[in-house]
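One chain of protein is taken out of this complex; the other chains stay put.
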Amino acid sequence: MKAPDFVYVRPGSIAEALALLADTDADATPLAGGQSLMPMMNFRVAAPGKLVDLNGLAELRGLRVENGMVRIGAMTRYAELLASDDIRENIPLFGLALPHVAHAAIRNRGTIGGSVALADPAAEIPALLLVLEAEIHMQGLAGTRAIAAEDFFLGLYETALQEGEIVTEIVVPARKTTEQFGFYEFARRHGDYAMAGVALKVGGPDHCRIGFFGVADRAIRATRAEVAYRDGGVPAAMAALDDLPFDGDLNAAAKTKRHLAGIALKRAFEGIS
Amino acid sequence: MNEPLHIFDRPNSYIGRSVPRPDARRLLEGRGKFVDDLQLPRMLHAAFLRSAHSHARIDGFDLDAARAMPGVVAIYTGKDFADHVTPYVGTLTHLAGLRSAPQMPMAMDVARWQGEPIAMVVAQSRAEAEDAVAMIDADLHPLDAACDTESALDADTPVIHEAFGSNLAWERLVEAGDVDAVFSRNDVTVIKRTFRFGRHTGVTLEPRASVVEYDPSENRLTYWYSGQAPHMMQAILAKHLDLPEENVRVVAHDVGGSFGIKIHTYGDDIATAVAAKLLKRPVKFVADRHESFVSDIHARDHVVTGRIAVTADGTIEALDFDDLTGIGPYSMYPRTSAIECNQVLNLTGAPYKLRNYRARGRVVFQNKNLMCQYRAVGHPIAMAVADGLVDEAAAAIGVDPAEIRRRNLVPDDTYPCVSASGMKFDDLSHEKTLDRLISEMRYDDLRADQATCREKGVYRGIGLVSMVEVANPSPMFYGIGGAPISAQDGATVRLDAGGALHVSSSITEQGQGTNTILAQIAAEVFGVDMDRVKVTTGDTDNVPYGGGTWASRGAGIGGEAMLLASKALKDQVLDVAGILLQSESESLDIRSGSVVDADSGAERISLRDLARTVYYRGNELPSDVKPELIATRHYRVTDFPFVFTNSAMAAHVEVDVESGFVRVLHFWAVEDCGRVINPQLVDEQIRGGVVQGIGGALYEECVYSEDGQLLNATMADYLVPMAGEMPDISVFHVETPTKTSVLGAKGAGEAGTGGAPAAVMNAVNDALRPLGASIFQMPMSPERILKALGKV
Partner (left out) sequence: MTQTQTISLTINGEAVTATVPVRSNLVDFLRNDLGLTGSHVGCEHGVCGACTLEVDGAMIRGCLMLAVQADGATVTTVEGLADSPRGQALRDAFHRRNALQCGYCTPGMLASALEYVEAGRPADRAAIREHISGNYCRCTGYQAVVDAICDLIGQGAKA
């Protein structure tokens, strides 16, 4: 199970990376943490002609808090997020959720931007960003742009990223003192992709944001449940999930996902802090 | 007490002690010698094209593009080997009626499972070999496939081997007493259930691997492999590659887990040997993880419908079941794929007094990967069916699960005895192990906790199993049916000039501690410190002839041979010592590396001095004294077909009835494997085995599509047990040594895997019972439990 051959380039700047990725003949693919792309290459499911390794780009690393926003470089690794005091204070939802992302050795290497760009439907990060009202910043040769997370995740491994663009930064509003967060996921084993999972931001008795993962073709906001919560609390929210486009997989049929989504939602509310 | 001094009641005692494994240090420092670590001069690498279809006619290949790829040395398709290897058939004569078709290393005309090798590339590197495999254009014509076990025998299901007329590979009926009469009585409660056991596989962390070197100047083939039975592989390679048996050397150094996976004849391994012979260069093949999933043998895959009849006082009057199992398109060579079903027929209900017994087994072909012997062959099915029915019956008549077992277990004082299926039992302790279990687990406290929890909506369950385990098989297991598989093992013990022992044995080490217990036995019986015993195993050139390590036979058979050889050498050394010291040899003993006066313990001569005298200064010995400082002994089980062990186990689980998730809170095992040579190693065998059993009960399943595609052939999708979900496991021992040997050791390798699924299933059903739900399908996934609860 060896990856097919490719050309490897390690650019020294974003501009250089974008120029390399713009060469469509080369079938170039950006390499972030590699924790999903490399398995796919080893299985020969992915066979990029050219790998553009973003790991040398200091511009994409690190995080800072600025004007009530947490700005996270796309190449920031999960382990760095978990170790960061800024994250602990300003994005407590990450602290609840990130320990469920795979295992320590994967978190030491995997990046937030990689997860965003891949848009695995069972991954935690996209759902967290939906709930946190994060903004995804992208850059291509045509320039930079930013899109709300809600408009970024379009389908199964499908995002708003255009050919030749890379994710550069994830901008998350820092927590407001009135906000509380909840998270719950069902995974067969610790660190596995979720069978069903949910992230919550609760702004008060009449306001919450609910994001599911592992239940459909992408991370998905449950807007009807959010409305139902305002009117009837958690039981109403649990009952307002039927319109979500549940998809089955090896571990659970769509019907089972629907059931587990409700239970996960209840438990996430029970655990908010 | 004035019992005669036993062979184990000696000063420097190791048997019965938790001696750390000397060879573990090597592994902790990264100095293991696994097959993939081996790099030989001019070595090439193999990769295989495998059938993408579960059933397909092979119409031909276009190999031009593949041949043009960099690094490619040779490409073979199935037919290229027709003149270089003879076909093999997985049948044994004592399994009457078993049939299977001839197999070649790679499919020739028809591929019969997704993953069957159909072409082979040998190249300078594995990556280049894979590049070329991707360029092979195979013209495969898909055929209708027979994938489902339960419809395999239907008239409209495609027949996989036309000459057989049906997909039936084997069937057997075992009958004792008058089952029908019991079930028609009106004083018995009858419980009937259907049990489904998913396919799973071994997932050895080290994949199957072989490096083969052929030296044409001596017509000699050396086969380094990751496996359990070197002499069996020697015989197979010699036979099918047309080599003199003595010209085949099989070496197994460190083996990264095997569990029965690495004891069979795999086409890709044989093809690697053929390629090495044709190319006259070393060839390495290491299965990658995807290949492991689609080509390592699978196991289980049974559907059992069974019924039990009990009287109002809980006496089991009769057991009747039908087992249907799918084995893939062939019976595996040379052990066959009928053994698991045969074990189910032989072992179900075996711990219980049972006179009326009927067991029907049918083994069917299907277009899926081959099924064969994996750790605890048949036991998980046999124990789950019997003890599952026992628990259901107990619930139906309102008797506690522990109590119904007490009423029906074969009493400890009634051995030897013969079971309804004809198994001969001796030296078992079902009552003692159950009593110990109930006491160690605080059964009554757990029941009280269960009641309290239920009031809070927390559903906990307790599941018990009483079981037997086949160990120490005699020639009646394989040899009698014509397989080149030795039931006897040999041990050689040699005193070297430095006063140390060099011992060798035909059993093999796969991490369970074989080499350690051999050293413990030799050191103690002969009389040296353990660090002066050097052990060689896993090399047909350098060890006595024997079967290897499988079927929980290493300690009981290989250990006994080592005991006998060590005792023989001791007698030989004392004879020499008697002459050198002009003493009666009976008055002497060997302790801690010296010949001593048996009564006083005073040293008379060190073994080093004795050995140096014999080896260097033979002139000091009388000319008619011809010392032999080496002894070899062999041992096989003769009195019984198998030496059974028994155990009682319990699982404590909590079922999240909202989500269907099961958490195993704790597990207990009380094991009677006869004499315990090294308690720590036995405990660890039990624990590892239990976790594999929990895997089968809750997680592991090879999920196939209807057309025979394995859908979860990755480690992300095939769920092996990981640390986060596994419980702590308490292990206790009852020691009833077998009278068949001096050592008295039975086997301990498989009990955990055999018993845990039943215990966990019973515990889950115990938890679900107040909700009126039950589940008899493994793995008991959250979705299946939710279905059982009627929630999805």
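Letters are used for the chains, namely A and B, taken in the order the chains are written, and counting of residues starts over at 1 for each.
Everything that follows uses one rule, which is that a contact is a pair of C-beta atoms (placed from the backbone, for glycine too) under 8 Å apart; a residue touches a chain by one contact, two chains touch by 3 or more.
Please read all numbers here as calculations on a predicted model, not as lab measurements.
S.K.: In the full complex, which of B:142, B:257 or B:484 touches the chain missing from this view?
M.R.: Hidden-chain contact among the options goes to B:257.
S.K.: For the chain left off this view, which of B:278, B:703 or B:720 is in contact with it?
M.R.: Considering the complete complex, B:720 is the one touching the chain left out.
S.K.: If I consider the whole complex, including the chain that's not displayed, which of B:288, B:597, B:628 or B:656 touches that chain?
M.R.: With B:288, B:597, B:628 or B:656 as choices, the missing chain is touched by B:288.
S.K.: Touch as defined at the start, partner being the missing chain; which of A:2, A:61 or A:267 qualifies?
M.R.: Residue touching the chain left out of view: A:2.
S.K.: Among B:205, B:312, B:396 or B:625, which one touches the chain that has been omitted from the display?
M.R.: The one listed residue touching the chain not shown is B:205.
S.K.: Residues of chain A in contact with the chain that isn't shown?
M.R.: 1-8, 10, 34-35, 38-39, 42-43, 51, 53, 55, 79, 99, 102-106, 108-109, 189-191
S.K.: List every residue of chain B that touches the chain not included in the displayed model.
M.R.: Residues of chain B in contact with the hidden chain: 20-21, 24-32, 34, 36-37, 39, 70, 127-128, 202-207, 254-257, 259, 288-289, 510-513, 680-681, 684, 687-692, 714-716, 720-724, 726, 728-729, 752.
Operating definition for what follows: only the chains that are shown with their structure count from here on.
S.K.: Could you work out how far the Cα centre of chain A sits from that of chain B, in whole Å?
M.R.: So the centroids are 43 Å from each other.
S.K.: If we count contacts the way the header does, which residues on chain B are in touch with chain A in the complex?
M.R.: Checking each residue of chain B against chain A gives 126-127, 130-131, 134, 288-290, 658-659, 661, 699, 703, 711-712, 714, 716-717, 719, 721-722, 724-725, 781-783, 786, 791-792.
S.K.: Over in the complex, which chain A residues touch chain B? Could you list them?
M.R.: So the residues of chain A touching chain B come out as 1-5, 39, 43-44, 186, 188-193, 195, 250-253, 255-256, 259-260, 263.
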